[in-house]
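Other chains dropped; remaining ones untouched in position.
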Amino acid sequence: MLNEIEISRAIIEEAIKDLLHNLNGEVVIAGGGPSGLIAAAYLAKYGHKVAIFERKLSTGGGVWGGGMLFPRIVIQEQAKKILNESGIKVKKRGSLYVSNSIEVVAKLTSRVIDAGAQIFNGISVEDVLIRQEKVCGIVINWSAVEIAQLHVDPITVGARFVVDATGHAAELCHIVQNKVGKLLTPSGKIEGEKSMWAEEAEKQTIENTKEVYPGLYVSGMAANAVFGGPRMGPIFGGMFLSGEKVARLIHKRL
Amino acid sequence: MLNEIEISRAIIEEAIKDLLHNLNGEVVIAGGGPSGLIAAAYLAKYGHKVAIFERKLSTGGGVWGGGMLFPRIVIQEQAKKILNESGIKVKKRGSLYVSNSIEVVAKLTSRVIDAGAQIFNGISVEDVLIRQEKVCGIVINWSAVEIAQLHVDPITVGARFVVDATGHAAELCHIVQNKVGKLLTPSGKIEGEKSMWAEEAEKQTIENTKEVYPGLYVSGMAANAVFGGPRMGPIFGGMFLSGEKVARLIHKRL
Amino acid sequence: MLNEIEISRAIIEEAIKDLLHNLNGEVVIAGGGPSGLIAAAYLAKYGHKVAIFERKLSTGGGVWGGGMLFPRIVIQEQAKKILNESGIKVKKRGSLYVSNSIEVVAKLTSRVIDAGAQIFNGISVEDVLIRQEKVCGIVINWSAVEIAQLHVDPITVGARFVVDATGHAAELCHIVQNKVGKLLTPSGKIEGEKSMWAEEAEKQTIENTKEVYPGLYVSGMAANAVFGGPRMGPIFGGMFLSGEKVARLIHKRL
């Protein structure tokens, strides 16, 4: 006979066990969009304990809707390898490749989980943990609490490295700028995303993927937002390669 | 050199080609939650032209949040096969199996796409198409239009069979009840979901998976909502088996 | 040195331990207003395992604001004993007694916890658990999820008896009426609260405190709402005595 109470117990115990296990990790990634997912997949593959904290219930960020609700995304030759590895079908059109945006989210998410990284969804990052001028963790809360505007204190999660993969908003970088002050950018501040220029954006996203404050890396759209690169077009190659790069950079330091 | 205009063209042309191709299908499924996804996967596997129309941008319905935001779901022995086939890891706990709810969505969605079914996201079903007392299609619009409360007319999509996999809301059944009248239920009306009783719910969901009006099938939570079964607990075996059953029933008639 | 991670771990582990312990209790009370608090205090004093699930973060329901934001409440002679036992100061005015409404909430809540009952706050009751025409538990979710309108499944909590102490709304009784049908009221339905008449209301609240469906009791304002008694004035004697009575009735059956 099915026992509802045992079902409740199983769900809570299994979920809490993983949360407790990840309260202190090697790498914590804020944001489960494309660059966050790929960063997690590579970091886990390299053998690290890595967790993604995503504000929404679903992963994938802005990928689901493709371009203007037409559910397709485009990538260039260089990033094709990452889609191939993830089992995502690509269709060649001239020098570009087109994929189903829904498939992209589903398969990158599957890949992250299969690689052994944990995804915690429905959780917002409210602050970072700083000790002696180094980011060493994040401060989290249920997104539902945030949306419902309840007055509830957050809890903390420790990590050796934190990745800001929150897209345009570059949320963690804004927190650090507001609370700590100086970032490792030319002006010491968030430079702000420039207008769209796909080719330049693709290049610069990868260049701008780096440490922005001791212990804090930036990847994907957040990289251009913080270091002043152009906005990306509805093309995701740079985003994927940025995720791969941030994983490589952090791997070297662990 | 990357050409933004070619990117736009690629995205629009590829997405519209698939939409036009699916304007007239064999089976149209309203709702990309667990039973809708599984129904689509099996129907596509059986060789049919099938499309899911999902209101949100993400598939997976209520699965993402597991139970009460603890991202795990529970299934019984009988439904284990479906998770196995989809490559979803299960963990045994007594007579139950626990899975990561995020993995469940990602891998079921991947499976649907790999099987050849199309998923159209961000699209609401506003009405059904009826000819001579048979449902023969659906009437769709962008969900964004609906949320933004714009006054914009919908367009139509034809199909030999339509599946209402919209969960508790049983949206298509409500439309048919309001506009046409009599359903194939004991009272001729939507019976309404009963209070939770996991064991009974699991059994009845499968029994209640059937044709509810000529051309219109009901699956998953919508089945119990329409035929008066109990609410399901945070256990998804019945939902998965319901999706499989509706695919089998429709396959026989195609 | 203070370790943030240990703080997180302590908070989660202690809270979850109590939640798991209460997944299957003797009595579950929906609503932490005055009648729910008193019912819990007495039931715990009688030695039973009892838990309150309260939608808001704070207990006390409508007591905080006294009458029309003047933070005082009034009780009659008969209920004075309950305030005295709880250490709440009362001031005599003619045949009435006046207390500070904030003190009433604080001390009743303290009493409940000291008596050994558990209070779970920020949790909504979405449904009841029914087996063979008997209520045997409740179905819960975070209130934040409800307010934020996220699509997340609930979990279940079992109990031998459930008390609907949700005030005017009589929420559990409405669920049972909508999903199951017949209640143990004269009409078999929720009779609806009548217009205010303090004296009658006080008397009837206590009379109406009883079992309203197998396994489900009703207390406080919900009792008059369900059995058709008058609305109570800003006087709380009947509410307190109702809480005491429901505890006594259930105690006899455990």
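Note that the chains are named A, B and C in the order they appear, and that numbering of residues resets to 1 at the start of each chain.
Here is the rule we go by: a contact is a pair of C-beta atoms (placed from the backbone, for glycine too) under 8 Å apart; a residue touches a chain by one contact, two chains touch by 3 or more.
Please read these numbers as outputs of a predicted model, since none were measured by experiment.
This structure file defines a homomeric complex of 8 copies, of which 3 are shown in place.
Rule of thumb we're sticking to: only the chains that are shown with their structure count from here on.
Taken together, the touching pairs cover every possible pairing of the chains. For this pair, chain B with chain C, the centres built from the Cα atoms lie 39 Å apart. One simple way to say how far apart two chains are is to compare their mean CA positions; for chain A and chain C this gives 43 Å. Per-chain CA centroids place chain A at a distance of 29 Å from chain B. Chain contacts: chain B has residues 64-70, 196, 198, 233-234 touching two or more partner chains. Note for the complex: chain B touches chain C at residues 61-70, 192-198, 230-231, 233-234.
Only residues 1-4, 6-8, 10-12, 14-16, 57-60, 64-74, 76, 87, 91, 93-94, 96, 98, 100, 102-103, 105-107, 109-110, 113, 119-122, 142, 144, 196, 198-199, 202, 233-235 of chain B touch chain A when the two sit together in their complex.
By the touch criterion stated above, chain C contacts chain A in their complex at residues 4-5, 7-9, 11-13, 16, 19-20, 23-24, 57, 122, 129, 137, 142-145, 147-148, 150-152, 155-158.
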